[in-house]
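Just dropping this structure here.
Only one protein chain is missing; all other protein chains are in place.
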Amino acid sequence: MKKYIGKRIISFLIVLIGVSVLSFLLIAWSGKDPAEIIAHRGVSNPTPEQIEMIRVEMGLDQPLPVRYIQWLSGMFTGELGTSLTTHQPIVKDLHKYLATTTSLVGMAILWIIVLTVPISLLCARKRNRLFDQVTRGITICGICVPTFWLGFLLLLFFAIHLKWFSVLPSPGWRGFLLPSFALAVPSSCSLIRIMRSSLLAELSSDYVRFAKARGLSANRILVCHILRNALPPVVTIFFQQFGFLIAGGAVIESVFSIKGIGTYLVDSVIAADTIAVSTCIVVIAAIFVVANFMADIINRLLCPWMVREENDT
Amino acid sequence: MIHKLLKRPQAIIGLCLIAIVIVIAIAAPAFSPHDPELVNLSQKYAQPDAEYPLGTDQLGRCTLSRLLYGARYSIGISLPVLLILSVIGLIVGTFSACAGEKADHFITILCDVFIAFPSLIIAIAVIGVLGNGLQNIAVSVVIATWAWFVRIVRSYSVQEMGKDYILAARISGCNTGKLVFRHLIPNILPQFLVYVSTGVASSIIMVSSFAFLGLGLPSGTPEWGAMLNDARTALYSHPELLIYPGLCIFVTAAGFNLFGEALRDILTPEEDSL
Partner (left out) sequence: MMPSLMIDHLSINLRSGTDNLVSEISFAIKEGESLILLGQSGSGKTMTCSAVLNLLDPKKFKVSGSVFFGETDLLNSSEKQRRGIYGNQIVYIPQNPMTALDPSMRIGRQMDETLRLHSDKSRQQRYNYILRLLHDVGLDDPDRVYRAYPHMLSGGMLQRVIIAMAMMLDAKFVLADEPTTALDVIHRNGIIDLFSQMKANGVGILMVTHDFATALQLGGNMLVMKEGKIIESGEVQSVFDHTTEPYTRSLIEAYSLSCAFTKGAES
């Protein structure tokens, strides 16, 4: 176990470094000159000297590796300069918007757990009965629904037709109720399908047969034995969805006019604020890598017998 | 296998939906009553009638024509993108599985790094770098998702390489190139096709997400996601303008997903044995 965790931590660090290098290079090679863009913001028609001055001031004349180190250390010291869109320090912006997005994603995760676990257990229990069939139909649809459209449909129905919510974001958790649900639907649908088939695969295993022969009830076998053994693939995919939730958040935030990291990223892309963009994506990717790492550890704890193969997808 | 596919209602519905959308995409000019980009301010928010079967939008453009042309963007971007992704996936994935430990390690880590970025996020960033344009959208989707395809092909290949028939082919003097193209790829192709089919669906949703966020396409383009974005201002007054384009995305994605689903059921029958 210790050796395994050590190995995982090494590969985790390698990926993390790779992620930061890639985010940095993506922007560095974009062919856009941040100095020029900033200069254009300040004066309507900057001279080459003025642009050059900004370049030196921002350290953009340094070679790439130096700039990479500066950018990376800036993330920890908080000296990344100011955002072109909000005119606030980027690090401060990130803190603020990340908090909003975290609440949104956190609530979506609650939805996902509340929807996925009971529904898939019921599906496995009532296999091929009406409930299972209906769920199957709904989940296929749920995967195909674009989240932003679902968001609008929810707005149309709950905010405009029923007037239960306001169209503009309301403060507190109420404002996140609809957007987090819209965000959770596609993930929940694919997770229900994965969990259902994982449960069914376990259902035909030897230990279930033996448990039945020991006189345990079907419900007890399902909840106490099968559930735990069926969870690893679900946990893996669940943590993978984490990243998609943040990404999907960008779209949902736009639908519900929530100011989160997604809208911040899109605004920064449109404003060609390269430093803000690269910082955003590296933060999001880092969250994803950490989440995946956690999924591995959780699976290890859930199933002590599990020896994860290298080539496991 | 085709015979088995045609027995499944899911597959038939899926194939029909795909066929309909492709026909619409090709023959959009023939079906459309109007030029999708023709602005007619005197006719804005017109009710559906004989001339405008689905009414008009905030600039008086024919909604039906715009929806029909929208199929061109979704299909026209997604299908070529998936073709490129499949080729990259098959070549790099099988190479990774066959080429020895060092190359395999390198490719795996590279994939891990790319997969760490949620596809929509990296695609947004790439669009930001490359600027607007159909080609740039395609490139950004490829950059954002190629690693997933490589990874899946690699894992299929590793699984397949452990089987006895590959060993038999090796022993009988088959070289690696021949092994990959004659034995490996044909055997993983069906599974891979399932993945590609669902991949089309998600890339359609991704492309429309860009357009919805106002990235990648010039404003006024009759793309479904962009139309949704345009219709936001009419949320109260004309909600139907929001419903139509979303429905189109949904139906197109459903076509590919249903087809992939049916294919998966045939390939892994034990999951669904009655």
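By written order: A and B. Residues from 1 in each chain.
Please note the rule applied: a residue touches a chain if its C-beta (ideal position, glycine included) is under 8 Å from a C-beta of that chain, and two chains touch if they have at least 3 such contacts.
Please read these numbers as outputs of a predicted model, since none were measured by experiment.
For the omitted chain, the shown partners it touches in the full complex are A. In the complete complex, the hidden chain is touched by one of A:T47, A:S73, A:Q133 or A:S205, namely A:S205.
Considering the whole complex, the residue from A:H87, A:K163 or A:R214 that touches the absent chain is A:R214. Residues of chain A that touch the chain left out of view are 205-207, 209-217, 224-225, 228-229, 302-305.
The rule we apply is simple: only the chains that are shown with their structure count from here on.
Mean C-alpha position of chain A lies 21 Å from that of chain B.
Residue ranges on chain B touching chain A, taken from their complex, read 109-110, 112-114, 116-122, 124-129, 151-152, 154-155, 158-159, 201, 205, 208-209, 212-215, 225, 228, 232, 235-236, 239, 242-243, 245-246, 249-250, 253-254, 257-258, 261, 271, 274.
The residues of chain A lying in touch with chain B in their complex are 11, 14-15, 18-19, 22-23, 26-27, 29-32, 128, 140-141, 143-146, 148-149, 152-153, 155-156, 160, 167, 197, 200-201, 243-244, 246-248, 250-251, 254, 265-266, 268-270, 272, 277-278, 280-281, 284-286, 288-289, 292, 311-313.
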